[in-house]
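Yeah, one chain of the complex is gone here, protein chain that is, but the others are all in their spots.
So, subunit A:
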């Protein structure tokens, strides 16, 4: 299923539910009523959207730091000849949640997520030891906005 196969009700559901489910006893019935659908139809469509990968997830978005965890964005300057080797090393670290190649001198960008905030500097040191490269650690100093909304 690609975007073109989303009908008008699917689009309304994706747009509406990026804004959040109300915390009421029957939340899907409540959203279904807003959209002019039955509860059963909304749930059936949501299951399909999730199972076909249009939605990567449906559920609570947790605030990692407020759960006591550590979270940071970091980058490496990886020589091209070493790129695959370093990517494999990072792949082996469970604390590396996402890793992307980006086109810049800093060419490998990753998110570290740890059980405790104290673990971040330890994992940074472990990554530096394992790769032989300096980690550019860029933890957020201020958060201005976190709200992904992609209109369809």
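As a convention for this text, contacts are C-beta pairs under 8 Å (C-beta built on N, C-alpha and C of every residue); 3 or more make two chains touch, one makes a residue touch a chain; residues count from 1.
By our rule, contacts and distances are computed from a predicted model.
Engineer: Absent chain per UniProt: "Tripartite tricarboxylate transporter TctA", "Phosphoribosylformylglycinamidine synthase subunit PurQ", "LemA family protein" or "siroheme decarboxylase"?
Structural biologist: In UniProt, the chain that is not shown appears as "siroheme decarboxylase".
Engineer: Just one of A:37, A:54 or A:127 touches the chain that is missing; which is it?
Structural biologist: A:54
Engineer: Which subunit A residues would touch the chain omitted from the figure, given the whole complex?
Structural biologist: 1-3, 13-14, 17-21, 23, 25-29, 39, 43, 46-47, 49-50, 53-71, 73, 75, 77, 87, 90-91, 94, 96-106, 108-111, 113-116, 136-150, 152
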